[in-house]
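A single protein chain has been removed from this complex, and every other one stays in its place.
Letters A, B and C mark the chains as written, and numbering starts fresh at 1 in each.
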């Protein structure tokens, strides 16, 4: 920690659930940042932000970038807008924090990467916040210290609570979510690459709508299961879904040749255990924002430090592109029924 | 294991819940034993036993002991009868397995002990079955191997499920249960003596009927809490009760100077964990007979081996007397509000 | 329970680890059975059985079947012998309990099935003992009562402790184990069919020897991962392995549309939890025989009842054939890298 220099001035684009969370964290918890402006299409969201955070509001992101005296933008808009917003901000000389995934279509994401690489003087950071979660970091330390030997198999669950099904159905009716693998499993794909230092070479995936037949009509799988094979025949299984009755099950298991790690085998809400006529009950967390609150804060702190120290993030655009390509390969496999080769270079 | 000699011929006295369990175990699982006769006052119980186990039935225990060609008796009658039945059996030359506790009143229990000691050629074994439970034995091994250092504190819970409240209330209205400490905590008292090799020197106990006011009228505490001080100021807390909503909580914790052991911190019914809208739920065991089924079988096998090899049991009448005196001291303390010295010699 | 009829007279073929376990259970715990004879090639094993169980010994199974006054055989010999032994016993009029899997090669297994079906007056039972395990049965009850809704995904781990690696390597060098899917995962395949009432239609599998390179030379995968797709796109992942540092991880998870069940998410050895400088430690079970002791006893009791009441087992030869075909499809997939269609009719 060092004596405070000037605060990093921020404009936030997008004030949906996560956008509001990021804004509140920046305003109330991150003393080196100052939110100057926010941009959204929803007037109520803008009014709420103005009243609560004392920020200038915009309904046009370009205008905000052009006019507001900001150093950096935090992009929390729908995925399809990430490439153009990032490029516009970079060209205006702003640092960029962008939520995952990079975008929906490869050509525009590749253009986006070209722009990012061309602005190496500006920080670009992608929102793989799980890398900042204490438990995932603890696991990383154990793995790097050879605490579990060579990795044999990884299992990753990203399963949202069924309580969110209705709002997701609405969202995915109006927007392209990217599908279960791109929208949900991409976090785990990034973690698997981070833990193993390897990329998968092929995948076979299956999707179903057994728990939510209404998703079929909008081309979404409720549950997707993708098996990834790596060069050395290490295997990873990704399970994405939106049907968990008990809460938000974001679990990962890493099997090594002399030990295993499980992260969040139960989504314990807090330290409370109930002994009732239902048995011994551990209440569960209900949302990713509850599960990853600390990680969300830490990643933004990290972004602010990167901006202030002019350092690039450990999470590169290349990580974003590779995770996206892998997720898209899973999607193609689930749609075609074929084993799909994964070409990353 | 060795080639089978003659089976030990058994007469069972008492066919209540536990009596029936013991009889079934002896008949179906313990090949070195043969149940020849059973005795009970309830005609239906006798009929059930005759039909299912093919045994001769009696409604007078003395008659059974006098007439049936048996080597040993298994006494599962109400506690108040234990002394006279034990003495009658021993005088008839029968080995005795007697359920805990030895009896209700000290004078007759001391006479009983005198008789037992006078018949040292006959096996007498007291039903402290927890010493035969795999988990308690595992703990004993760890303690004896100095795995947790010196014992500082022990906590023991013996709390029955609330589902048994109605039948207990009926039972205790008609019978002297001995009270919560004598009836329930005596098992834990024995275990604490077994683990520490020490006896407590004084106790302060409190009882209440908050969860079951109807017990007040029959002089029973629903919950009893006794704190035991040992010579070296090691402390044990006994909590006995009958109100657990979730199941049968028979838990023990042993704090040592370099490690702790908890036994059954949750009464897991089996290996099933449910993830439902209630949270993450581990179903609980509902009865002592479910929790200790293996231990009940193992203790009777041990008794049969003792009879066949003419060995006295590790669980002596002295253990029974000391545990009973300690339990009674707790009872006196809870009734008087005073700290009660425990005189064991 | 009813008054004992004549005991079922048994001959056991095979006295390896599990053979000895079955024999001891039959002798000491199952009062309706009587082991008359045992057969093995190892003289020490025979001598041990003779001394401890008082049985007649044979080194030729045909001779035992021809000469010993037995009603039934219990086959615990290496898998390759199951078909011929079963057929010989059936033709001699003996009931057959046969360990899983039915055999190694489909043609002889299909002949075996023909013989079994031709002797419908004799009981044939296959050793899928997990169906008798209390936890799996508990799960079955919940599923059948629609407690978790429609099944979406199943995950099954059958991972042996690394402590058994050396003895497995020796065994698999001398014998055809069938490979990880046939040897280990077949139990889970049977359970998945039992729980869902469905058969998979195709599989993609991968195997590796990362944790045990020495297995490569003998054509064994240490770890195998098979993804099974069902007609309705329900998915199951089978993970078989032999490298678990902590114990015997036989875990199953069934995700339903309104709840999940996990069976044995941790292989708790007993009720002991340790609080040491290592953290909070739950000791693990180290072997399948420890994990499934009760199930092994219950399945043999079931067999004895089936013989005495002249009932066919719920576990049919058809179950055995289908599970074997599915396991073999996984094997082919792992060896070829292709998605393999599963033809069961």
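Basically, a contact is a pair of C-beta atoms (placed from the backbone, for glycine too) under 8 Å apart; a residue touches a chain by one contact, two chains touch by 3 or more.
Everything numeric in this text was worked out from a predicted model, so none of it was measured.
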Remark   = Checked against the full complex, the residue among B:21, B:239 or B:280 that touches the missing chain is B:239
Query = In the complete assembly, which of B:52, B:208 or B:316 touches the absent chain?
reply = B:208
Message = By the contact criterion defined above, which parts of chain C meet the unshown chain? Give residue numbers in ascending order.
response = 244-247, 249, 266-269, 273-284
Key: Absent-chain interface as seen on chain B, which is shown   = 149-153, 155, 162, 204, 206-208, 210-212, 222-223, 225, 227, 229, 232-235, 237, 239, 241, 243-246, 255-260, 265, 337-339
Query = In the complete complex, which positions of chain A touch the hidden chain?
reply = 1-4, 24, 27-29, 31, 51-54, 134-135, 138-139, 142, 148, 258-265, 268-277, 283
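Here is the rule we go by: only the chains that are shown with their structure count from here on.
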Task = Note whether the interface between chain A and chain B is symmetric in residue numbering, meaning over half of all numbers used appear on both sides, and answer same or different.
result = same
Interchain centroid distance [CA atoms averaged], chain B/chain C, Å = 38
Task = List the centre-to-centre spacing of chain A and chain C in whole Å, with centres computed as mean CA coordinates.
result = 43
Inter-chain centre distance, chain A versus chain B - centres from mean C-alpha coordinates, in Å = 57
Task = Spell out, as numbers or ranges, the residues of chain C touching 2 or more other chains.
result = 258-260, 265
